[in-house]
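Here the complex is missing a single protein chain, while all its other protein chains stay put.
Up next is chain A:
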Amino acid sequence: MNITTILKETKCCDLIKGQVPITIDSTKSVEEGCKELVEHQFTSAPIIDKSTGKIIGMLDYRDLVAFILLVFTKEKDGQDHKIFLDYDRGHKIKYIVENASKLSQEDENNKLSIHLLADLSLKNPTNTLIYNSPVTKAIEIFSNGIHRLILIKEDGSLYGILSQSDIVKYLASIFPVQIPGHTNNSIKWELGEKPISLAKPEFNEVITIDRYSSVMDALRIMYNSTISSIAIVENMGTKKILRGNISMTDIKEVIKNNKWRLLWYPVGNFFEEIRKMQEFENNGLDKVPVYTVGAETSVIKVIQKLAVTKGHRIWIVTEGDSLLSVYSLTDFMKLLKSELDKNQ
C-alpha cells in the first residue's frame, strides 16, 4: 500500500463522517456570528441565507480582524479608506462604515448584520466540491492556499466542511505513532520518513515581530502579508529566538472574554494572557508555549504533531529555540500535491 493509492481511493466524505456542519444565519450580528465561531471552535463557517437556504459566503476570523482594524485603528486614512490594498474590499468596508447606522436600524435588533462581513477576506472565497470526490482532488485545491471546502451533495445541499486540518488528521491516523529511532510503517511513503528539512530545503523567510510591538501592529502585519500567524521573537545577534506566536484566531480570546483592551497590549504580554486564558479553559492543563519541531523530525511525525495539536502551522527550530522556518498546512498540501504529481 502506498500513500498515493490511499489518497486516490479515499473519498472526501469519508474524512468527515459524523460531522454536523455549523452554519451561521446571515441576519445575525457580527458579535453573535463571531461568538458562534468561537463556541464551536471553528475558524470559519458558511453563512446561510435563512430565507433561501443558500450559502452566501464564509465568515472567517480574517473578516473579523478586517472589521476590527477598520473600527479601532487610529490611522487617519483619508476619504478613500485605502487602508486595504484591494479596492473591492475597501469598497465593501466603506459601505459598511457609511451605512452602519442605517443598516442597523433596518435590522430589527439594531445590530450590524453579519452578511456584510462575509468574504471580506480573500483567503476563503467560497469553494465547493462534490462530497464523494477523491481526496487527491481536495489536496489539489488546498495546495493553492484555500483552507476550507464546502462539500455538497448531488442536489447542491450542504454535506459538510472539509478543511486542510481534516486531511492532516487523516494522514496522521494511518501511520503508527512515530517514535524517534523506530521506523515501522507498513504504508510506503519515502518522503514521509525523511527529516522535514529535506522535504522543503528552502526555508521560508519567517515574518516575525518583536515582543514589545502592539497587538494591533501584529494584526496589521498579518493582514497585509496575508499570513495567519506571526512569530514573536527576541533578536540575539543573527539568531531569532522564538518566544511565542500570535494568530488571527487569538482574537477569539478577546471576544470570548470581552477583553478588548488587550488589543493595545505589547504582543509579548498579550501572548502570556492568551496562554493563561487557554490553560484555564483546558482544565489547568498547560501546553508548550509554541508548537515546534526540530529540523530533523520526520515529515510523518510533524504531520502527527500538527494533527494532535490541531495547529495550522508548526515552527521549525534548531539548537533550542532558534527559529529556522515555519511550515503551514498549505505547505503540506503543496508537498502532498508534488508527491501525487510525481507518482502519476
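Convention: a residue touches a chain if its C-beta (ideal position, glycine included) is under 8 Å from a C-beta of that chain, and two chains touch if they have at least 3 such contacts; residues count from 1.
Throughout what follows, contacts and distances are computed from a predicted model.
Asks: Between "Origin recognition complex subunit 5", "Prolactin 2", "Serine/threonine-protein phosphatase" or "Ubiquitin-like-conjugating enzyme ATG10", which matches the UniProt record of the unshown chain?
Replies: Of the names offered in "Origin recognition complex subunit 5", "Prolactin 2", "Serine/threonine-protein phosphatase" or "Ubiquitin-like-conjugating enzyme ATG10", the one UniProt assigns to the missing chain is "Serine/threonine-protein phosphatase".
Asks: Which listed residue (A:Y170, A:W189 or A:F271) would be found touching the missing chain in the intact complex?
Replies: A:F271
Asks: One chain is left out of this view; which of A:S44, A:Q164 or A:Q304 touches it in the full complex?
Replies: Result: among the candidates, A:Q304 touches the missing chain.
Asks: If the hidden chain were put back, which of A:G18, A:G237 or A:G284 would touch it?
Replies: A:G284
Asks: Quick one: say which of A:S26, A:T292 or A:T330 touches the chain that got left out.
Replies: Once the missing chain is taken into account, the touching residue is A:T292.
Asks: Contact with the hidden chain only, please: which chain A residues?
Replies: Those residues of chain A that touch the unshown chain are 31, 70-76, 79, 81, 94, 97-98, 100-101, 104, 110-112, 176-177, 179-181, 243-244, 258, 260-261, 264, 271-272, 275-276, 279-280, 283-289, 291-294, 297, 304-305, 308-310, 317, 320-321.
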